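Sharing a structure here in structure tokens format.
Complex shown without one protein chain; remaining protein chains in place.
Chain IDs A and B follow the sequence of writing; residue 1 opens each chain.
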Amino acid sequence: MAAKTLTIDGKLISAEEGATVLQTATEAGIKIPTLCHLAGVYDVGACRLCIVEITGVAKLLPACTTKVAEGMEIQTNSERLRKYRRLILELLFAERNHVCAVCVSNGHCELQTLAYSQGMEHVRYDYTFPKWGVDTTHRLFGMDHNRCVLCTRCVRVCWHIEGAGTKNVAGRGGKSKIITDLNQAWGDSVSCTECGKCVMACPTGALFQKGSTVGEMEHDRDKLEFITTAREKKQWVAAD
Amino acid sequence: MLPKPSGENGKNAASGLPHSSGDKRFKILELHMKKHQFRQDALIEVLHKAQELFGYLEDDLLLFVATKLKLPPSRVYGVATFYHFFQLKPQGEHACVVCLGTACYVKGADKIIGGIQEKYKIKSGETTADNKLSLLTARCIGACGIAPAVTYDGQVAPKQTPEAALEKIKTWI
Partner (left out) sequence: MQLDDLIAIAEKHKGSRKKIIVRTCMSAGCMSSQADVIKKNLETEARLQGLEADVEVRRVGCMGFCGQGPLVGVDQNGEHNLWEFVKPEDAPSIISALKGGACRVQRGDPKHPFFAKQMHIVRANGGIVDPERIEDYIAIGGYLALHHALTELQPAQVVEEVTKSGLRGRGDAGFPTGLKWGTVAKSPGAKKYIVCNGDEGDPGAFMDRSVLESDPHIVLEGMAIAAYAVGADQGYLYVRAEYPLAISRLQIAIKQAKQLGLLGAGIFESPFSFNVDIRIGAGAFVCGEETALMASVEGKRGTPRPRPPFPAESGLWGCPTLINNVETFANISAIINRGGDWYAGIGTEKSKGTKVFALTGKIKNNGLIEVPMGIPLRQIVEEMGGGAPDGRSIKSVQTGGPSGGCIPANYLDTPVDYESLTKLGSIMGSGGMVVMDDSTNMVEIAKFYMEFCMEESCGKCIPCRAGTVQMFNLLEKITRRQATARDLAKLEELCDMVKNTSLCGLGQTAPNPVISTLKFFRKEYEELLQPDPFGPAAGGAPLAPERVTK
């Protein structure tokens, strides 16, 4: 494949045609914050944390879905981008109930890590304190909607990799909610194969292994590696 | 693969399937799906038809559609709840839809809504306890030239006032 030459944060980089800005930056050791991106499943460009500035393009574009082009000049870490990212994270913390101190994922949470790395120290917006429930009906796993950031990583692994289609998004806007089958208790689902991929994929403490106590729940992303590999080798086939 | 039966006292979620219920409407719905060759992209058309036949989209019905179109139930539920036109709960005998689009809003549609809410103690999206009246809102029904517009059981009425709306609803209750 033809190689493309471009600069990221002033660094001259050669990338493969068809690669995304995110892949290219990661390979060059430049870290761009992400949340909805998950290696191995298709990208949706939804969290907007990976937005970058491209010279000559008026709009900010997400690195995870933007393909490289010859001569691109990309900025990943300007003052403006850092400010926007902080604001986005503030919005997330204000949207649902993220009380890290009592969360099973405390210390292993991507949202928490992002907040630290982006220097988000304050939430200046009013917390909305919504009343979202917790579903503990499943034998092995639980879901705490209060900690869900609606990244749809669980939905995508469940459909695209496991092929079960158990999880999806219902409703819309701020009332969106991750559901199981016909919005029923997870424990009642027959389509769920109990593979645990959604739990591995979840960036926060929203999906967890039952029996984990505070800070214990680690989302073993390494286990997803095998999935990614299998996917690349086309061991699974699932239509969109 | 079907989800386990849901609901109370062992009611089978799949009881809506035509072989077990004999409800002719399922047959009509299935014919409609056949007309669309059971194509998955016809899901929204099929849900429109289902709502037209049954009035609202019950779980059984959504499951029936999911099975026939070979779609995951979560997908069907996700679509049905994305679009505001689809109702997942039974509606009252009569429906009053107040347009809250811009043209109607600046001409006082909020007062019409307020009047009805006060008189019948229901909020938008709710149905009265006696199941007579459902109050709904729309975002422009394209009749802005005669704003504010209110739809009574599907019939658009022009240049409405709170008084006119209450008068009309009184004939229903």
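Brief remarks on what is shown
Please note the rule applied: a residue touches a chain if its C-beta (ideal position, glycine included) is under 8 Å from a C-beta of that chain, and two chains touch if they have at least 3 such contacts.
As the structure is a prediction and not an experimental result, all values here were calculated from the model.
If you put the hidden chain back, the residue from A:Thr76, A:Gln112 or A:Asn146 that touches it is A:Gln112. When the full complex is taken into account, the listed residue touching the unshown chain is A:Ser176, out of A:Ser176, A:Thr193 or A:Gln209.
The chain omitted from view is touched by exactly one of A:Ile8, A:Ile54, A:Met72 or A:Cys100, namely A:Cys100. Hidden from this view is one chain, which touches subunit A at 44-48, 51, 59-62, 65-67, 83-84, 87-88, 91-95, 98-101, 106-107, 112, 115-116, 120-126, 128, 149-150, 169, 171-176.
By the touch definition given at the top, subunit B reaches the unshown chain through residues 39-45, 47-48, 75, 78-79, 82-86, 100-103, 105-107, 138-147, 149, 155-158.
Convention: only the chains that are shown with their structure count from here on.
Between the Cα centres of subunit A and subunit B there is a gap of 34 Å.
The touching residues of subunit B, counted against subunit A in their complex, run 1-4, 6, 13, 59, 62-63, 66, 71-78, 81-82. Note for the complex: subunit A touches subunit B at residues 159, 164-172, 179-184, 188-191.
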